[in-house]
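Missing here is one protein chain; the remaining ones are kept as they sit in the complex.
What follows is subunit A.
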Amino acid sequence: MTGWPEGLERLLTTDPRDVGCDTARAVLHVYVELLAAGIDAAEHYPGVASHLAACDACAEAADGLLAAVQDEGLHGGPQPG
């Protein structure tokens, strides 16, 4: 094998733990705060981790959310009141 079925393997491989978009999105804010704190979020939420590995839309959103949280960490968040 020259390695070319890898893309196909990646596309067709499914994980029964995958929770789907709705469940992943419902906890994405908590998941991302764990990541930002250096905590193993995948260990706490294996079904969400599995989903993010397979769903580009949710993975991209998780990246964006993490970037926003980290940016706030760097610049100091807004103070309410």
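Everything below uses one rule, namely that contacts are C-beta pairs under 8 Å (C-beta built on N, C-alpha and C of every residue); 3 or more make two chains touch, one makes a residue touch a chain; residues count from 1.
Quick note on the criterion: contacts and distances are computed from a predicted model.
Enquirer: Would you mind picking the UniProt name of the chain not drawn here, from "CO/xanthine dehydrogenase Mo-binding subunit", "RNA polymerase sigma-70 factor (ECF subfamily)", "ABC transporter permease" or "2-oxoglutarate ferredoxin oxidoreductase subunit beta"?
Expert: When "CO/xanthine dehydrogenase Mo-binding subunit", "RNA polymerase sigma-70 factor (ECF subfamily)", "ABC transporter permease" or "2-oxoglutarate ferredoxin oxidoreductase subunit beta" are compared with UniProt, the left-out chain turns out to be "RNA polymerase sigma-70 factor (ECF subfamily)".
Enquirer: Which residues does subunit A use to touch the chain missing from this display?
Expert: 2, 4-9, 11-23, 25-30, 32-33, 44-45, 47-48, 54-57, 60-61, 63-65, 67-69, 71-72, 77-81
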